[in-house]
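What follows is a structure written as structure tokens; I'll ask about it next.
As you look at this complex, bear in mind that one protein chain is not there, while each of the others sits in place.
Then we have subunit A:
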């Protein structure tokens, strides 16, 4: 009885979560006549796959996609490299004020992005980076507090004797980071990479503030503009939205094992 109730509740909740996605998807492949039909159609009689292609070419989404890809790939590389390096420093080096600096670093997580928005704009404006992709990429090369915390906890689970053994073998600190810790923290790096990828891919406010020219737009900004221009073209909006969801879904599909292990592992060990 209890089991039946549990399954019933789980199915109900799953349906609640899946329904919006499902509705977006079938909206994307419906014909115009079925779109406003009442009672609503839960599966279109004639699936319009070409809606995706039509929608894609209504705006220069290939340009937006290229920009998004550049931002996401470049900033993810930067984030993985910088956060892991800073985490290694905090986990393995003893220097004066280390713990205080680490706490200050963690405290920066409390500052909302909205507060930093204007100073950042002024800073990037001064550097001449407005209307370029640099403000969306370069900050990732200076590590992020949450990822540093996550990776530091991960490194601290590795016995210090492994570092010492490598040191006895002739490795210097850089080689220990590069050849020992980086491969060892691969599960945590996948987790960090996925998180950052999602953030960068879905980022709307950053591109909105720093980018002016349409040729520099990312997908989220492009979609927003598309909505403004084609407010009544529900099918195309749904089609682009579905397409936007695909890369994160693919990434999550391949990374889910690491994400679950990493999230659970860090919460238990940390």
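Couple of notes before you dig in:
What we mean here is this: a residue touches a chain if its C-beta (ideal position, glycine included) is under 8 Å from a C-beta of that chain, and two chains touch if they have at least 3 such contacts; residues count from 1.
Quick note on the criterion: contacts and distances are computed from a predicted model.
Per its UniProt record, the hidden chain corresponds to "ABC transporter ATP-binding protein" from the list "Cell division protein FtsX", "Sulfopyruvate decarboxylase subunit beta", "ABC transporter ATP-binding protein" or "Ribosomally synthesized peptide with SipW-like signal peptide". Among A:39, A:112, A:128 or A:183, only A:183 touches the chain left out of the display.
From the options A:33, A:125 or A:175, the residue with contact to the unseen chain in the full assembly is A:175.
Only one of A:46, A:99, A:114 or A:161 touches the chain withheld from this view, namely A:161. Within subunit A, the residues in touch with the undisplayed chain are 159, 161-162, 164-171, 175, 179-180, 183-184, 186.
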